[in-house]
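Here's the structure, in structure tokens; my notes come after.
Here the complex is missing a single protein chain, while all its other protein chains stay put.
Letters are used for the chains, namely A, B and C, taken in the order the chains are written, and counting of residues starts over at 1 for each.
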Amino acid sequence: MTLTDASASSSAPVQRKLSTAKAMVEAIAQEMERDEDVFVLGEDVGAYGGIFSSTTGLLERFGPRRVLDTPISETAFIGAAIGAAVEGMRPIVELMFVDFFGVCMDQIYNHMAKIHFESGGNVTVPMVLTAAVGGGYSDGAQHSQCLWGTFAHLPGMKVVAPSNPADAKGLMTAAIRDDNPVVYLFHKGVMGLPWMAKNRRSVGPVPDGDHVVPIGKANIVRPGSDVTVVTLSLSVHHALDVAEELARQGVDCEVVDLRSVVPLDTDTILESVARTGRLLVVDEDYLSFGLSGEVIARVAERDPGLLRAPAARVAVPDVPIPYARPLEYAVLPTPDRIRRAILGLVNA
Amino acid sequence: MTLTDASASSSAPVQRKLSTAKAMVEAIAQEMERDEDVFVLGEDVGAYGGIFSSTTGLLERFGPRRVLDTPISETAFIGAAIGAAVEGMRPIVELMFVDFFGVCMDQIYNHMAKIHFESGGNVTVPMVLTAAVGGGYSDGAQHSQCLWGTFAHLPGMKVVAPSNPADAKGLMTAAIRDDNPVVYLFHKGVMGLPWMAKNRRSVGPVPDGDHVVPIGKANIVRPGSDVTVVTLSLSVHHALDVAEELARQGVDCEVVDLRSVVPLDTDTILESVARTGRLLVVDEDYLSFGLSGEVIARVAERDPGLLRAPAARVAVPDVPIPYARPLEYAVLPTPDRIRRAILGLVNA
Amino acid sequence: MEPEDRLGLYRMMVLIRTYEETILREYHADKKPVFDIGAGLIPGEMHLSAGQEPVAAGVCAHLSADDAVTATHRPHHFAIAHGVDLEKMTAEIFGRVDGLGRGRGGHMHLFDPATHFSCSGIIAEGYPPAVGQALAFQRRGTDRVAVAVTGEGAANQGAFHEALNLAALWKLPVVFVVEDNDWGISVPRSASTCVTSNALRAAGYGIPGHRVEDNSVEAVHAVAGEAVARARAGEGPSLVEVHTLRLSGHFEGDAQGYRSDLEGVPGRDPLPTYEKELLAAGVLDDAAVSSIAAQARDRVEAAVAFAKRSPEPDPATALDFVFAQA
Partner (left out) sequence: MEPEDRLGLYRMMVLIRTYEETILREYHADKKPVFDIGAGLIPGEMHLSAGQEPVAAGVCAHLSADDAVTATHRPHHFAIAHGVDLEKMTAEIFGRVDGLGRGRGGHMHLFDPATHFSCSGIIAEGYPPAVGQALAFQRRGTDRVAVAVTGEGAANQGAFHEALNLAALWKLPVVFVVEDNDWGISVPRSASTCVTSNALRAAGYGIPGHRVEDNSVEAVHAVAGEAVARARAGEGPSLVEVHTLRLSGHFEGDAQGYRSDLEGVPGRDPLPTYEKELLAAGVLDDAAVSSIAAQARDRVEAAVAFAKRSPEPDPATALDFVFAQA
């Protein structure tokens, strides 16, 4: 088993490259092999293989007893996953788009997330709730959101969001093995889908065999000394692209890939900001009352003196995601907005 | 019409005292008189008068055509309110406890809150969604939450939470007249219910006639120079109680009653912190990824130098609300926790 | 029915009634002179099930501790009938460390892994997890069943519909129980649906639907027996609705000003009715009535004493059990 913090630092030489989707499926398949109690359910997870390829090939390999297409009844089938988990199974249940949480949130936050606590620790709910997140392809206000802040605000569930294939595998393995409910949010833009504009890092090296990325550990994907950019999921790649570009202009950015939203790796954030003195949070979720504010608050409640310049955020500015491309790209955390924010920080 | 910022500063001498519940009902009744399109629907809003007395007497006064008891079908009846609002009516729809949002959130955040935007401003959704919030009486993990952060994170709806009878009336009037959806969250502990431990300020002076408190304006309910306490709803009273007590020890607290969460009155917060140099946020919602982080971030992204001491928060520490009284009071933002936090700030 | 089985049902109903009356007493004991919902040894909302004993007794007679039950905000009768430990349950209601949830849950959140019992305060949302328990039971090749309970008000909630459809589709061993006590808080059934029986709705999922009209424990027992047998045989779910009776207010403190049927209520109490029936049939005599009552009282008082002896949770532990540790 490879247990790594930085996904690229595995000791064995990693050559094989996979898309994020394939890496995610590989983790599920390996855990299904390992543990008869792991099974998958959700809309179009069978023959279709998940509309974002999050379950491709599993039906063929494990059959319809362990890969279950469901009716469009999220409350019923997520609730069913909860009941199965309470009885000791380890379901992986897919909510097709995170945007649909509103039809089934009671099962998620009042049941999945609270049963362990309400039972005084006597009942565990070992399950993984997967959902696709993110915009950038004109899918409109009901199919483009990230919403990790919404889940993270409500106690009792862990929340992870991988940015690359190796982490996708490692976090999925960790999530399945965790005795707690884990919400696993995969951005469509990092899955490496053949029918969507691909980030070049959506295909990358993935360790063979067991690979676990611990939940709750951020990853410094680019060390730097001038500005700390805290981000996650697809935005990691935009941040890295901008960091590379700005390096040529003499601005040295540190990019922190949170990977987990809950638990949030406050220590890594604080250590980084202590070194750079400047903080930018890049978040594809809505700006206010969410992740970006929380990251800044964690710094300001430890020591506002760490901040040599006012903290900055690039997020979706409290507006539903517009359909038309020029509008959508005006509100997404694009490389251009990130660049301007970083330059604003270093010139402050 | 009395249009006031500080609810107590109305020009006419205010003598008449009402409970918060009665003040809220008075606003609804006055608007129902004024506008035939205003109507009320929800569970037990008729003969029962709202289980927290938020609609008492309305059925008797306006009859069953304008005060509608509903089946336990929140998705259907909140959706019905949306449809009626789209057709130009002005429904006030009650979600009995905010904790139940999970069974109907899609209607709320994907429809109520987004239709105006998705329609490019061509459709308006003038409605008020009321819900009871808050704990402190051992109602357990599914009946004690505040969750304003959850609503505030999602764009397209205003969110208000009155702390006293005059504001309850004024914000309700403003909410009904607003052409946008307004989420109106009333804390059970400020309603002045005869069967629940009452805060002494849950009965107070309420202006007669038209009374509007503008949405988006915070209220400095106690001016002070040493520490800014930003808070809302029931916690305002705890903050005031502690401020009075600490004044005797020479600590002069400014207490800001936000009243509105969306829009958030950032200016008032910044001005106050600029004067005091110390910020405590007291929030009965969950600590992380919510209101308390947002308030701190708004300061740190303007100027972290305003903070002479690290910002502090007293909120529910990311744990479901426990049933047993000693546990519940260990996680609620009690006067004791507030006092310790303020002393921590001034001694930092 | 065999006399012994009839006696069993009666005994269970008496135990439940005794429990509810005792909780009623304890709940109000220290909330005087002015009722304060948050005060006293048992704080918070309290939903009692007196009058609805026939449903729990009749259904649970067919279950063992291996079968699952998900109950509602009004859970005591089902918890007791399903064999949840009375002492731990009571300690939970008193918010004590020896409670089922170490005081974290309270009366609407009783979780007992030993009997696969749980409940939820959110209307109809106990149905889907029961479907999942049944899925696990089926998957593991057992003949265990899951019983899911709601009120008639809850049958108009989306979760009800989705759960029935899913269980029917996957032929899962579930018995869906609807307790029709005529009221959802203050809203009469007639103001929540125009359908007179949820048995009609069962047809919309392709499953059998039954309605027991008279709150008779033996009728419930018979119908539930069929439904449980069907589930155990792998033939899928059924729906069982029982027209029952809410003897008291929705929760304690509810003055029931809205309740038109209040006057006739005592006369419809199922417990004296069944007692008379068994006395007439010679299954019971006065001595048995007294001794059964005394046994119930002893068990319940012992549970209350246990609860009161158990310590209150330490505030320093308030953050425990949010996450399971690896």
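Quick note on the criterion: contacts are C-beta pairs under 8 Å (C-beta built on N, C-alpha and C of every residue); 3 or more make two chains touch, one makes a residue touch a chain.
The structure displayed is predicted, hence computed values, not measured ones.
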Given B:S73, B:T130 or B:S144, the one touching the chain that is not displayed: B:S73
Touch with the omitted chain, as defined above, among A:A29, A:I51 or A:L343: A:I51
Identified contact with the non-displayed chain, of C:D36, C:E162, C:E179 or C:E252: C:E162
Sole contact to the chain not displayed, among B:Q107, B:T268 or B:T334: B:Q107
Residues in chain B touching the chain absent from view: 39, 65, 70-71, 73, 75-89, 91, 103, 106-107, 110-111, 115-124, 155-156, 158, 178-180
Touching residues (missing chain, whole complex) on chain A: 43-44, 46-48, 51, 69-75, 99-100, 102-103, 136-143, 194-197, 317-320, 322-327, 329-331
Touch list for chain C against the chain that is not drawn: 156-162, 165-166, 168-169, 191-195, 200-201, 203-206
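In the analysis below, only the chains that are shown with their structure count from here on.
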Whole-Å gap between the CA centroids of chain A and chain C: 40
Distance from chain C to chain B - Cα centre to Cα centre, in angstrom: 35
In chain C, residues with contacts to at least two other chains: 101, 103-105, 109, 120, 122, 125, 158-159, 322
Residue numbers of chain A (touch at least two other chains): 75, 103, 106-107, 110, 117-118, 155-156
